[in-house]
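Here the complex is missing one protein chain, while the rest keep their positions.
Right after this comes subunit A.
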Amino acid sequence: MQSSRTRIVGLAAVLTVATSLGAACGSAPATGAQTGASSSTANSAATATSAADLGGLDKLVEAAKKEGQLNVITLPPDWANYGEIIKTFGEKYGIKVNSENPDGSSADEINAVKTRKGQDRAPDVLDLGTAFALSGAREGLFAPYKVRSFDKIPEGQKDAQGNWYNDYGGYVSIGCDAKRIPACPQTFADLLKPEYKGKVAMNGNPTKSGSAFAGVFAAALADGGSFDDIQPGLDFFKKLKAAGNYNPVESTPATVQNGETPISIDWDYLNSGYTDQFAAKGVDWKVTVPADGKYANFYAQAINKWAPHPAAARLWEEFLYSTEGQNLWLKGYARPVLLPSMQSDGSADAALVAKLPKVEGTPEFPTDAQVTKAKEVLAAGWGAAVSG
């Protein structure tokens, strides 16, 4: 279904190009209705770096409604409440949201930006791992734009020009099926106990999955490592594998529900989401942020520089960074970037905050250089750590 729709859109794009080439000079009645009408606002929207540039939020909404569509990419509906966020945005502004490749990766997003320059089906907005946000900004792939609450985003979690800014994040957590596991592990050290034989899984492979990578980093912090030294994390998983506890099946909602991955190291917002999702199905999924390996990370938002719907893209960002958008992420157990300021001004939904897994202290983040180095160590050593 996905592919056939893409194909039709592609065909439509080809036809649009063909018609506009055919009717080269000025009057292009066939394509006029949509492109012609929005072109004047689109041009200014494409370069607007804030809502004020367009004459305020109302003008932005107007321009976005005129475009009528928004292309988003790699947003799984069961991830940080994205399903509801997309639905709410679409209904609120009457904009059709085209959600593409929900299970894709950050690399897929960057590829889509690069390969579909100038096409109608290019993604408008991106939700990227921080490393991809940094490298994408260096390559000049993003349109700088500052949402109205830009100043409230903490320092170090945004690009000064507004090329990207953190959106939501969470902690590495240990999810556990309390129906199958008599005593749920509370720390990384617990995971090595013989009673968890064959039961400890991750959300994928850490050379590919951001949350599994974070899991290794957290294990490193738990086992004598630091942001500068991820090797103890690899050693930890080597021990876990040697103890027979490591379960290589990628934990997904399906494997969590049927008990194949009874213990899963994953983002706390995903694990907490499973708790809600499967409570009715008899799965008692408990979530703990391990005290010995606290590792938090945020994803980042960016606007495609060549967004086919530049006004809708900017409106999407305004929506996400509004109180409503931030609380929707909170509802999905993700910690929105504006949470500290929203807690101090009282706009954060207290009931939702109370439901978050408990964590002591404030999160610290590795620098870009530290992450890059950790990735190299991981790429070279992960296979050797768990294979055999």
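Definition applied: a residue touches a chain if its C-beta (ideal position, glycine included) is under 8 Å from a C-beta of that chain, and two chains touch if they have at least 3 such contacts; residues count from 1.
As a convention for this text, contacts and distances are computed from a predicted model.
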Study note, to complete from the structure: Among "Anti-anti-sigma factor", "Cbb3-type cytochrome c oxidase subunit", "NADH ubiquinone oxidoreductase, 20 kDa subunit" or "Putative spermidine/putrescine transport system permease protein", UniProt's protein name for the complex chain that is not shown is "Putative spermidine/putrescine transport system permease protein"
Point to revise | Of A:53, A:78, A:159 or A:260, the residue in touch with the unshown chain | key: A:260
Study note, to complete from the structure: Given A:50, A:157 or A:205, the residue that touches the chain left out of view is A:205
Exercise for review: With the full complex in mind, choose from A:247, A:288 or A:304 the residue touching the hidden chain.
Suggested key: A:247
Study note, to complete from the structure: Even though one chain is not shown, subunit A touches it at residues 104-108, 111, 129, 131-132, 135, 180, 197-199, 204-210, 213, 241, 246-250, 254-255, 258-260, 262, 375, 378-384, 386-388
